[in-house]
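Inspection log for the structure reproduced underneath, given as structure tokens.
One protein chain is absent from this view; the other protein chains keep their places.
Going by the order they are written in, the chains are A and B; count residues from 1 in each one.
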Amino acid sequence: MSVELGHFAIILAFVLALAMALLGLGSRNRLLAGSALVLPFLVVGQFVFSALAFGLLMLAFAEDNFSVRYVAQHSNSLLPTAYKLSATWGGHEGSFLLWVLIMAGWMLAVSLRSAHLPQQFRHNVIGVMALMNVGFLAFLIFTSNPFARNVPFVPTDGADLNPLLQDFGLIIHPPMLYTGYVGFSVAFAFAIAALISGRLDTAWARWSRPWTNTAWAFLTVGIALGSWWAYYELGWGGWWFWDPVENASFMPWLAGTALVHSLAATEKRGVFKSWTLLLAIVAFSLSLLGAFIVRSGVLTSVHAFAVDPERGVFILTFLLLVVGGSFTLYGVRAWQLKSRSVFTWFSRDSFILQNNIIFVVALAVVLLGTLLPLGYEGVTGDKLSVGKPYFNLFFVPLMLLLSALLVMAPLLNWKRTDAQRLRERLRWPLLIAGVVGVAASITLLDGFNVPRIAAVIAVVLAAGITASHVFDLGRKLRQGHRPSLGYAGMFVAHLGFAMSVTGVALTVELSSEKDLAMSPGTEVEQYGRTIRFVSVEEAQGPNYVAQVGHFVVHEDGRDIALQPEKRRYAAGGNLMTEAAIDAGFFRDIYISLGEPIEAGGWAVRVHIKPFVRWIWFGAVIMALGGGLAILDRRYQRVRIRSSVPAGMAGAA
Amino acid sequence: MSRLILCVILFANAAFLHAASTVEVHEFNDPAMEARYYGLIDELRCPKCQNTNLAGSDAPIARDLRATVYRLLVEEQQTDTQIRDYLVARYGDFVLYDPPFNAGTAALWLLPLLALLIGFWRIWGFTSKQSAVELTAEERSRLAAIASQDRR
Partner (left out) sequence: MNRMSFFVPLAIFIVIISVGFVGFRLGDRDVLPSPLIGKPFPGFSAPRLEREDVLVDQSVLTGRPLLVNVWATWCPTCKAEHAFLETLKQREGLEIVGIVYKDDPAAAQRWLDLYGDPYSFNLQDRDGRLGVELGVYGAPESFLLDAAGNIVYKRVGDVNERVWAEELAPRLQQMQSTHREAAGS
């Protein structure tokens, strides 16, 4: 019964979304104008029904209701309760229901916090978002109904949740990622509403900025979580693979990062108006494209779980209408936006634009690398792979260039920066970077090894970024400025970036891995540590049997116990490797247990991963920066404040 | 998320699978050789499981190809290029994560470069109206006034 109620709830949410799209976008029509006042109630209703549907699906999982096909496919009576609940979004249908719920949540948030916007504009924003949710809900109801029943035969037990998903990281990864993806719909809706209404001033930029920062922060954390999960769960120590599914989440992030920066310029200086508008459309379009790539399975394989041409064609058609429509609207309207701006190379305007160019080129690289193989196959019939060597060829120089710009970024003024002053302000940061550079060169360089040199440059630039930001903050404090939270957000996010860059450079260059043949009771010397293989014992888990290897690593006078496992899951008979990791700020020790080999031995893989945590810590710090910036007083006020541009004030 | 898909692919082909993670022990006398081995299996793609390299795959074919790479490298002393060519001759360009440059793939490298050039050319357009940026004497004094006010 509750299952049918859930099904009914998503249908009601669909009807409400349809009504909101009509009222919100048609609110200029006299007949609809009055009725548009009920929009806030419809928004609440849509959220309540989406949440109800989600809750009821979760209930079906909690109750082991295998008469629901989706539950039977993704759960099992042996599954621990926490994983039963998280299995709600462990498959296609449920994760899309989560997507819809998050969309409804964003709409609720926008509806609650947009009282200061002009009424017409507010209605249009809700209308655009509702139209998106009409598409998502239709997709859910017509192609991916999570409440479909298994009739007439109800299985006695479920097929089990993929063991890879029975994990904390994968419980929180999708909600974070989707919150980010879907969050870009807010900036998108503001941009479209601005284009529709012709309110093409910079007001929409200020209004959408906190929303964009929030979405960006969630997406940053979501991607970092995915990378971290891949690292510890897959057993081979990799943390990024340039896989189409990873790229699908990375593309909106690249566009979103560019957007976060260009919004700042548009809000504060009124420049790059049409460009910022375009980025807002692009960021959300890439979220939709990501959904298409992941959900249609077109880039992966026929054996993937989500492959369904019907779903793919639905999303593709939706993309065509939404994105095609938006770009057409853009083409028709955006030319009216004229921003006459003039600035020098060394100005904040120019650097924000350069940042945007770098991110857009990076985006083009990822997009081409992801989609070109598909087009190539369509034209030539041959298959092609695009992977790490290609992406690194572009990403390494692009990110080094970006880092170099970022060293100077906090020291620049809008429009132009006095060269003399810039030199003065760069003196100390460059000196510090130089010292780090000498130290890094001595310890790291080995002959003419290009990747190694790039890593050293990255570390030097990261030091330079940190130093220039810290000196800039120091100077502001000395001069008696109280930096705004917006500044604090920028400061923190940039330091997070420097930390991630350092982590990536050092992990890639200094990681070592070794496959060893070991027998219980023996020990080996490896990488300056003694690794003792004590024993292998069998252990019973809640829904699996594990072979647990007991290792003791002796490092710097202390013993670290590590227990990698090989698990066999009862329901599907799947074998899983659980690596054991001793996580440290400066290095991870990572051991995974392979197969038994001849004479009672085992194959054992040992990784030493220096600075690998910095990649994810840095990302989390970046996201924190995004969060800080939202709290800036500027966005808490309803009235529009006219002020001396921030850069001018800092120019003294 | 990515590996998730991959592994579902793998599990769907359970017949080809023996285990979910493979660790093999190859002996190397020369650390440079070992580095080349790991480099190669890192950048060559497993033909069976659609989204992983030889190093990260558990499919038996990946194991065979790792053994092949090891044999060509250590026993036959072939160069990296020879080993890549050997595999391409049998499995096609698909096994290379670094695609060959040809008419069909040129866009991969040329379009980003073009985008970069256009981008910087646009900035140059903004900055080349240099004279407008130069402040007049009056503006300068006004700015100084604002600045000194600000400092107080």
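Here are a few things to note about the model shown:
Just so it is clear, contacts are C-beta pairs under 8 Å (C-beta built on N, C-alpha and C of every residue); 3 or more make two chains touch, one makes a residue touch a chain.
Source: prediction; values computed, not measured.
Here one chain is not drawn; of A:Ala334, A:Leu405 or A:Ala440, the residue touching it is A:Ala334.
Summary of contacts with the chain left out: across A:Lys383, A:Arg532 or A:Arg568, the touching residue is A:Lys383.
Residue A:Val282 is the one among A:Ala87, A:Val100 or A:Val282 that touches the chain missing from this view. Here one chain is not drawn; of A:Ser274, A:Asn392, A:Ser484 or A:Gln526, the residue touching it is A:Ser274. Against the chain not shown here, chain A presents residues 274, 278, 281-282, 285, 289, 292, 296, 298-303, 309, 312-313, 316, 319-320, 323-324, 327-328, 330-332, 334-335, 367, 371, 374-375, 377-378, 381-383.
Not every partner is drawn; the one left out touches chain B at residues 13, 15-16, 47-48, 50, 60-61, 64-65, 68, 88-92, 94.
Throughout what follows, only the chains that are shown with their structure count from here on.
Remark: chain A and chain B have CA centroids separated by 19 Å (rounded to whole angstrom).
Put simply, chain B touches chain A in their complex at residues 1-9, 11-13, 19-26, 38, 42-43, 45, 50-53, 55-56, 92-99, 104-105, 107-108, 111-112, 115-116, 119-120, 122-123, 126-127, 129-130, 132-133, 143, 146-148, 150-151.
Per the touch definition, chain A reaches chain B in the complex via residues 162, 164-165, 170, 173-174, 177, 226, 230, 233-236, 238, 241, 243-246, 249, 294, 297, 300-301, 303-306, 341-345, 349-350, 353-354, 356-357, 360-361, 364-365, 368-369, 372-373, 376, 379-380, 382-390, 394, 415-416, 479-480, 513, 515-517, 566, 572, 574-577, 592-595, 597, 603-605, 644, 648-649, 651-652.
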